[in-house]
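One structure coming up, written as structure tokens, with questions to follow.
Omission of a single protein chain aside, the complex is shown with its protein chains in their original locations.
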Amino acid sequence: SRCSGIRRQLENKRWYVLWTHFILIWAVYSSFFTPLEFGFFRGLKENLFLLDIAGQLAFLVDIAIHFFVAYKDSHSHAMVYDRYLIALRYLKSRFTVDLLGCMPWDTIYKVCGRKEPIRYMLWIRLSRAMRVTEFFEKLEKDIRINYLFTRIVKLLVVELYCTHTAACIFYYLATTMPASKEGYTWIGSLQMGDYKYSHFRDIDLWKRYITSLYFAIVTMATVGYGEIHAVNVREMIFIMIYVSFDMILGAYLLGNMTALIVKGSRTERFRDKMTDLIRYMNKNNLGKQISNEVKGHLRLQYSHKYTEATVLQDIPNSIRTKIKQKLYEPHLKKVALFQGCSPGFIKQIAVEVHEELFLPGETIIEQETAVDQLYIVCNGTLKGVRMEDDSKEEFPMHLPAYSTVGEIPIFSNTTLPYNVQACELCRLLRIDKQALTDILEMNFSDGRTILNIILEGK
Amino acid sequence: SRCSGIRRQLENKRWYVLWTHFILIWAVYSSFFTPLEFGFFRGLKENLFLLDIAGQLAFLVDIAIHFFVAYKDSHSHAMVYDRYLIALRYLKSRFTVDLLGCMPWDTIYKVCGRKEPIRYMLWIRLSRAMRVTEFFEKLEKDIRINYLFTRIVKLLVVELYCTHTAACIFYYLATTMPASKEGYTWIGSLQMGDYKYSHFRDIDLWKRYITSLYFAIVTMATVGYGEIHAVNVREMIFIMIYVSFDMILGAYLLGNMTALIVKGSRTERFRDKMTDLIRYMNKNNLGKQISNEVKGHLRLQYSHKYTEATVLQDIPNSIRTKIKQKLYEPHLKKVALFQGCSPGFIKQIAVEVHEELFLPGETIIEQETAVDQLYIVCNGTLKGVRMEDDSKEEFPMHLPAYSTVGEIPIFSNTTLPYNVQACELCRLLRIDKQALTDILEMNFSDGRTILNIILEGK
Amino acid sequence: SRCSGIRRQLENKRWYVLWTHFILIWAVYSSFFTPLEFGFFRGLKENLFLLDIAGQLAFLVDIAIHFFVAYKDSHSHAMVYDRYLIALRYLKSRFTVDLLGCMPWDTIYKVCGRKEPIRYMLWIRLSRAMRVTEFFEKLEKDIRINYLFTRIVKLLVVELYCTHTAACIFYYLATTMPASKEGYTWIGSLQMGDYKYSHFRDIDLWKRYITSLYFAIVTMATVGYGEIHAVNVREMIFIMIYVSFDMILGAYLLGNMTALIVKGSRTERFRDKMTDLIRYMNKNNLGKQISNEVKGHLRLQYSHKYTEATVLQDIPNSIRTKIKQKLYEPHLKKVALFQGCSPGFIKQIAVEVHEELFLPGETIIEQETAVDQLYIVCNGTLKGVRMEDDSKEEFPMHLPAYSTVGEIPIFSNTTLPYNVQACELCRLLRIDKQALTDILEMNFSDGRTILNIILEGK
Partner (left out) sequence: SRCSGIRRQLENKRWYVLWTHFILIWAVYSSFFTPLEFGFFRGLKENLFLLDIAGQLAFLVDIAIHFFVAYKDSHSHAMVYDRYLIALRYLKSRFTVDLLGCMPWDTIYKVCGRKEPIRYMLWIRLSRAMRVTEFFEKLEKDIRINYLFTRIVKLLVVELYCTHTAACIFYYLATTMPASKEGYTWIGSLQMGDYKYSHFRDIDLWKRYITSLYFAIVTMATVGYGEIHAVNVREMIFIMIYVSFDMILGAYLLGNMTALIVKGSRTERFRDKMTDLIRYMNKNNLGKQISNEVKGHLRLQYSHKYTEATVLQDIPNSIRTKIKQKLYEPHLKKVALFQGCSPGFIKQIAVEVHEELFLPGETIIEQETAVDQLYIVCNGTLKGVRMEDDSKEEFPMHLPAYSTVGEIPIFSNTTLPYNVQACELCRLLRIDKQALTDILEMNFSDGRTILNIILEGK
């Protein structure tokens, strides 16, 4: 029964998600159409009227659905399924606004003798734009979608929507003047080339809307050609408000753009680091070889993005431990040196291990230098290079997979008589001598196992 | 007597605060009205004249009050109550400007035969705008009000006030030309649609002001339709100054916006960290489970904002100590392991303790791993999970509140044979093994008490 | 002789500085007048002609002086006084341009039969603007002058100078058309209100210049009213170049503004830290008292700006040591506890000492807590507060100046039975227990002296 309950819940959920997307489309339509209706239509024609009625019905159904949808309590983070609480919460919050938005205001307007104030009620429907805003907020949190892109799209949509609304209000302001005084409105007094907008109420809807939108966009982008401009006091006041608002919006757009760019691209940071390093190497006349090694390493870092340390640092210790064990235990179990060691020992080693990539020709252990890292070969082959005064002797090191490098110098406190270099791109695990010693101290018997393996290998 | 003195002082203070708010309103009015009077009125009408006189009287009273208000010496940070010093300080600083501002310049202008230069004295009253600026500065320091909001409001007010002043000056410049030459002024030569501004001096004040303001805003926002523009040299010069100033102001507005946004929202930083982690986990094929744990933890961090360490780091040591003791001592006193320990010991432990939250399923102590943290359970229940090869045995740990986890492995240098995991959201206090050992060394007897408790518990 | 040589050098230097300022003024004049002459004058009138000749003479003298002024070698950082080298360097670098700039081009133009190409040579004089640029660079490095202010002034000057030059070129372009075709130039076809610019060559110079400048500024600020605009192809091309350049300049201005603001004010950072702390304290229900202490401390930090550690961190060790010894040795010599200690010991202590301020009521040493800091009182009085269960006993500590707090607990590894708190704003020097122990180990005899003093004091 519990199982079927969950299944029902899931099915409901799928239906509910579909429904929210369906309503989202209606919300977009309603947000777009409401200003248009307010500005350009005093009473809708039949086809638009039917579309509008369909929309309002959909929203009525949505109101009904709201009484059955569980919500997450903000305090206890638990879902609330109690119908009474759900209803109470909805009635207290958006119910009134939602219901008023669903009223057929166009019909009421026609019935009541076409009184202007009724048409102002249309704006209540703009509360539906909130659903679109919520959708964008969800989009921003979605990591699969590029953040910069979402941000710019959102800003553009906001700007264009504001422009659309302003365009509708521009036209509305012109219609508030009687037809006889159309010379005192922005559109009535307008002449573009040889075309005059006299008797503008009779012009094609599309042309009127585009002219309004053109006016609004040209103003918002502060281009302001000036062939269209405010004419009477009402229009001036609206333009002043619109322009002031645009300044804030424009500054916000710009600020966001800058913020996104200032955070900076990885390419740029890579370039900066590279420049600094090359300058340093030139100043000190370091040879071609070292210079190439450094460049190669930086490029590798750039393309492989292996920045483990920084990524994992804010995670709690226990999870980091788990991640490291998951990553390195399977490798460590195969290491010849650790055969016969206890699982606990392997686990502890895994936590202390660091992954490192070496490019062909990079030196891993320096000849006659104190060795303080034990390396475990995961992939790739190594070679030894013995440098004596000016002669240079090179020999391959036939290391099977999961063999170790540097174990003898570490346990006997000596140095290696040759450099160990990478032949190809090698992936090595590195463990610090001190960390290894600490772990061995805690696992005495494992230490003896390892020493035996080393002595046998000698 | 001292008590009544303080009471009088407080009462005075309340009256004084009320008075400053009262004067602030007059200052707003005066800052707004002064440019308007300068531009549009050559001699005020009766009702405006009376209002103006009332304002000047209020400011006269304010001057008198300034002689009785104690001030804080900038050097010694002490309040100065000496009347002579108060008077001297005020006389030396703003007294002259304040007094000149209170003169009834309108009356003087009318009496002196309407000479223009007298009207320039009106601008002295703008010094009152300083009070509004001071008010905004106080607002900015107030942490209860959203900083971004205050900043934007302030910038908007500054922009609008500049526009208002510019509008008044625009109109004033037009009035400096004789009526016969009105075709050589911006407003006299203006035609908007079919409406002509000829004989502009006779047009409704409201219409003239709105036209001026429209001109000023359209110029400031660099829309510059161009239907209104400078006509004579004087107007050109003023517009050049105004436009140059606007560029600086606009850049400042934009810079502020950007700065506020660049500092960045928490959401964005949360997103970035999440993205990096998920990319890392996908690259390394870490399983679903770890992935979810990490995500859960990050979300918890995001919603709980428990960033203790960073918040407390700049505080002096002594205060930090106090805060920690205040927070954790009550809990530590109830811990079974510390029963019978000295208060000093508890205090020292409190300083070293760290609070950590664990989500259901997160592992607190790993099976067969060196334990270097002692955990104290504040809230929540834990369970043990023993993993052997592929089998997994789970059992609840019936830990009473304020019991400890990991004390035996720590004191005997062993490991636990099972994982300790959280069953629900747990709040644990964590103390580092090293820190604990150091404290125990200093409090030998407390160490013995604890060992006894452990041995009894075994 | 060496002495008098230096004196002569200094006198020369003073004269030289005066001369560079004198030439700077001429450079400003020349930079400003050259575009004006190019645009508005075809042959100067007598008074302007004489002024111009005077300027060219001054620059000729400056050329001569350049042959006698020592310079700093960029490689060896040493001054070069050798006349031959000085002359060679100058001849190789700016000599030709400087000399060509001094030619009386106006006279040559008049003599050669007023050929246009000669007037183009005037632009060579713009190389003098480099001196103004150098002056601004010096100003920017001067720490006495507010950086933000210098930066904004510089940007404004650059913008205004570009506008001025553009204005002159605008007018010049109009004059390249024959007078009969003035309807095909921007100024000839211009009508502002009732005023027509026909026969513009005869209009007052001031009016022509202001109109050009107005055009240039309105274009640069992208207001673009449009009552003045390009008319022929030449003008269009120039405006396209000018507008493109302005976009870059505008972006640079904005970028600089933003950069200056993003770096952020101290007020803002103070606010952020305060907000975080208050939120933290509210969440944890820390009492009023701790809350006030924390706030007080932050405000103190904000107003005293004592951020020693951060300021000194990039300085080499040797200088930092010196600074600390200079600051703290005089105090340490007066400390009762260190009487009879060797100067070397005092010096070593001085390096390890940290200054700390305590507000009235702040706790310096906590009752029954491990003491790991030795405090030396520089200013202010302290008090002891013993808290027992719920009773609280307060007593003043009569500490003479330069006495120490916490020496007995430190040397005997015990705790204090009472809190030590500050009565007023106290300045204390703090030395870490570990650092003190290390120094005492190196100075065995000083350690004995101190112990004796403590034992005597008991």
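Brief remarks follow.
Order of writing sets the chain letters: A, B and C. Residues in each chain are counted from 1.
One rule holds in what follows: contacts are C-beta pairs under 8 Å (C-beta built on N, C-alpha and C of every residue); 3 or more make two chains touch, one makes a residue touch a chain.
As the structure is a computational prediction, the values presented were derived from the model and not from experiment.
Of the candidate positions A:Ile25, A:Met130, A:Ile210 or A:Leu451, contact with the unshown chain belongs to A:Ile210. Check C:Val231, C:Leu337, C:Ile365 or C:Val405 against the missing chain and you find that the one touching it is C:Val231. Screening A:Cys102, A:Leu253, A:Val335 or A:Val377 against the full complex identifies A:Leu253 as the residue touching the chain left out.
From the options C:Gly183, C:Gly340 or C:Pro396, the residue with contact to the chain not on display is C:Gly183.
Although one chain is hidden here, its contacts on chain B can still be listed: residues 222, 224-226, 258, 262. By the touch criterion stated above, the residues of chain C touching the omitted chain are 140-141, 143, 147, 183-186, 188-189, 219, 222-226, 229-233, 236-237, 239-240, 243-244, 246-248, 251-252, 254-256, 258-259, 262-263, 305, 308, 310-312, 314-319, 321-323, 325-327, 343-344, 347-348, 351, 439, 442. Of the residues in chain A, those that touch the hidden partner chain are 152, 156, 159-160, 192-195, 206-207, 210-211, 213-214, 217-218, 221-227, 250, 253-254, 257-262, 264, 267-268, 271, 273-281, 284, 286-287, 290, 293-294, 297, 301, 356, 358, 362-366, 368-370, 373, 413, 415.
Keep this in mind: only the chains that are shown with their structure count from here on.
Separation between the centroids of chain A and chain B, computed from CA atoms only, is 27 Å. Shared interface positions of chain B, i.e. residues touching 2 or more other chains, are given as 222-226, 254, 258-259, 262.
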